[in-house]
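Note that this complex is displayed minus one protein chain, with the remaining chains in position.
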């Protein structure tokens, strides 16, 4: 099985970090292809960044589909799950976002969960996703550590700050598990879990494993006339003329 | 007051149609600026089209903000309300989508409403928006007339087909009003209302009038640290490098 | 366009205050008719007061309908929106309540909102209305300033107390805007907004502007057999015999 | 125990019918006081009728409170539950509406239920009440038999029509029980239940028995500063000047 | 009328306490049969205990059905309402759980309520039940006093601790009433109510009175093919072979 992970921001160091986590989660029988978006924002910390990350994300999926060895599934590696519905229409294969994956895995782990994310201004989107994915009743709190995405790796205190935030969320919210709200935190999940004594769920590993579960189901992309069937071909113009589907 | 209407598809005939409806709705004291997106899909009939319409939409808002006479409010003239959250972050002024406007006006008109839209594959998005806007309990049915967006004007039977669909929705759903699910239907609302004897709500006129109601409230864009405050400046690369906010 | 504002309490000073706000909101092309209820409570601060304000409210609408120049729309100027459903049945034209108007305009302004009202005992009704209007998910807090309705004007500290309550609600609830929970606060919205740096929404101005948006939709009162069609004529007796519809 | 049943319409024949059902439900140890409203509509078949029935209803409760032997509980005998919140504020004792009582008893009887009521135009209110009382998820259908309230007794086919409507609702909705949507149907519940082989719940009997369950709880009207504590005294004027609370 | 109360734990002292409360609630015309489970846990303080209490509960109901004088209704006297759906299938008569009874009676008493229970680990189940019974919107807080079930009677401070917890819940949650979250607290409801000045609802008395209200409805167990009709006969083996229905 081949799973394609797309980092919808343009920072390849973050792609590398997530690819390593993904390969470790995937095990030896699954190939991980990790792609960095070729256009758009260096990190995603606003609705604007998120919207502008979608063309690069979709271009990466189209390129993979048209390659010699298209992947069997796709993972959108940003906690806002940008472009998820559109990606489903063109992938012809299962697609997940890492927020979706992490939140569902938290729900499956039992009881309520907390989310610990980067900047406070992204909490609104995360909360909206809890409603979209049906887990709002299980989400007992959303918290920001106020470390910008691109500082997660360079800040020497990241692990301490995040561990503390997770521990406080677990106790304060009365949660059974914690979801990490950024792909750039993926490498820290296991260590934080050990320290706080509860499941800590990172969406990259969660997404890889849930896609391993989804691919064998088969039958994708589903009904030919459905909401997620391939869009009709159509003229595209201007800067985005190259995005027209054939 | 100046209201800027952005048609997020690239078909200027549709912009013209909507501008006329908007000017009629706005009355003499409000200037309507109507902009056609400079890039992307000729019409929006899928999640993919919708996602790819957002850069052109946001570019149009940025251009208006940086013009000599920035508008007082913005209307996103596609029934999927693409890019609404991102637009709020950069507009520094009220922004509405036409689905949002039409659905709220239907809710305010009293009782339940039905939606009549173009293609069946877009019903999923419309239904999702009823939940996002808190009107799902009032929406008693969503129906497609299966006329593609760009055929609405050219198809000689459009008015008959739509009128019939609205009349059947009103009766079959037990609704009090009908929402038209595409900006390209904007010119037909009044005539269909006359025929079916109930409010028929078009999002373009609805949006213009609701923005006239919002602008005097003032206080936009709200709290400086809030979800919709201006995004942090950041590097953008590749095809979209021109989209970096300063 | 003529909009009739009915103050369902019997205090004409409050009607005058709201009429002034309404005229300012309406602009020069809309006539505002402001009516004080001819019977019932001097202010509305309980479910009992609210219920007893309805006959006077409905009498005022009937009188306007039977006048030489019936209005094009009606605004119920009490934050509990008393008699709204009944008013719809007899008005044959759009009717809004000021809580409904303010809450919808807050929802349209984007993000979550807080409500600041008069007495704590009225919070239950306001909360119920957030559910009825589909905005409960956006309402992040309801707060009382404990100033009785009829003291709002005479209390020299009203503006300071309200401004402080709005500022604390905005921060404490993480809201994007504030709704004022009494028609008697209508004149303070703009000044408080300036001070707290966020939209502050008063239902009187909101209601006038939303009715200006609703009236052109046309098609009211909707389907002849619907929930809000004119009630069947019927015998009324006793003190209320004059209320029989013909 | 003494339970006061107030018929909020002015038709004493309907009061008599409901009093008989109430006495039978109450058993020998509970006194039933049945009061016909002294003012307002002869039957309640619209939001307007309902609103105009409230003053007479509240007057009856006040009169009972001020009588030598105030009742221990109050039942509002109209399926729209008019004036329920206001009644709670002035009764100082448990108050139920017959829709509330019937819907809760249906929920307690297990599984989903259907409602069979009089006119189609009243279904909107009944549906709203299912939400207010938390039973919307259990209510599988609302149906009208289109017999006006005051014809229920005189129409020789009432029992046949209602039995048929209940049987079809039970099967068509997959319900476990049926709620009768008008106090004027109270005498038919047992016979219809026998014929359709499922619980058929009338709100008058349900209300009497649930009040018998509530009165011994004690502690009413609850916290002194709460939403349902006694309203502040205040000036009332005009036709309703007699309604001022002391 | 004969009501059978089943204590699903094996501690007969607790059965005796609840039987006394039940008899007092029932009045002279209703016989109370109180049964202690013949197998399983001595108290119910976990999901495991609750699950293992169900066979003994169902055996008690079957035994009562097959006795010379089967009861007219059944009350499951544990606040988790174990086995409620299964009990309905075999009882052929109304069945309630004490959490269900207490929560519905709190809803009927008007306004929001708080729950005060034994151990914190049982709050999850209680919260789930508020959703199942449609009262989640009315439940303003769930609190534990951390007294184990079997210590309620022996701990000399139980009444003081519970009264204090109820008083704080009432004020802190802004509730109108309090529900006691364990059958072993049944005897304290009236005294705590007197002290805190608000309704305090115990599920044992509530259940008895609500069953008195349900039995006369008749028509149980409802439709022959419904979810709660008698299960098909079937082979049972091993330790539980005696549980096969005939």
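Each chain gets a letter, A, B, C, D and E, in the order it is written, and its residues are counted from 1.
FYI, a residue touches a chain if its C-beta (ideal position, glycine included) is under 8 Å from a C-beta of that chain, and two chains touch if they have at least 3 such contacts.
Source: prediction; values computed, not measured.
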item: From A:48, A:79 or A:228, residue that would touch the chain that is not displayed; value: A:228
item: Sole residue of A:150, A:170, A:185 or A:239 that reaches the chain not shown, by the stated touch rule; value: A:170
item: Contact footprint on chain A, counting only the chain that is left out; value: 25, 27, 29, 88, 94-96, 100-101, 104-105, 107-111, 133-138, 170, 174, 176-177, 189-190, 193-194, 196-201, 205-206, 209-210, 212-214, 216-220, 222-224, 226-228
item: Residues belonging to chain E that touch the chain removed from view; value: 10, 37-43, 45-52, 54-56, 58, 83, 85-86, 88-90, 120-121, 123-125, 128, 131-132, 148, 225-229, 231-232, 234-241, 243-245
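The rule is simple: only the chains that are shown with their structure count from here on.
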item: Interface residue identity across copies chain D, chain E - same or different by half; value: same
item: Averaged-CA centre spacing for the pair chain E and chain C, given as whole angstrom; value: 45
item: Touching two or more other chains - residue numbers and ranges from chain B; value: 88, 111, 137, 226-228
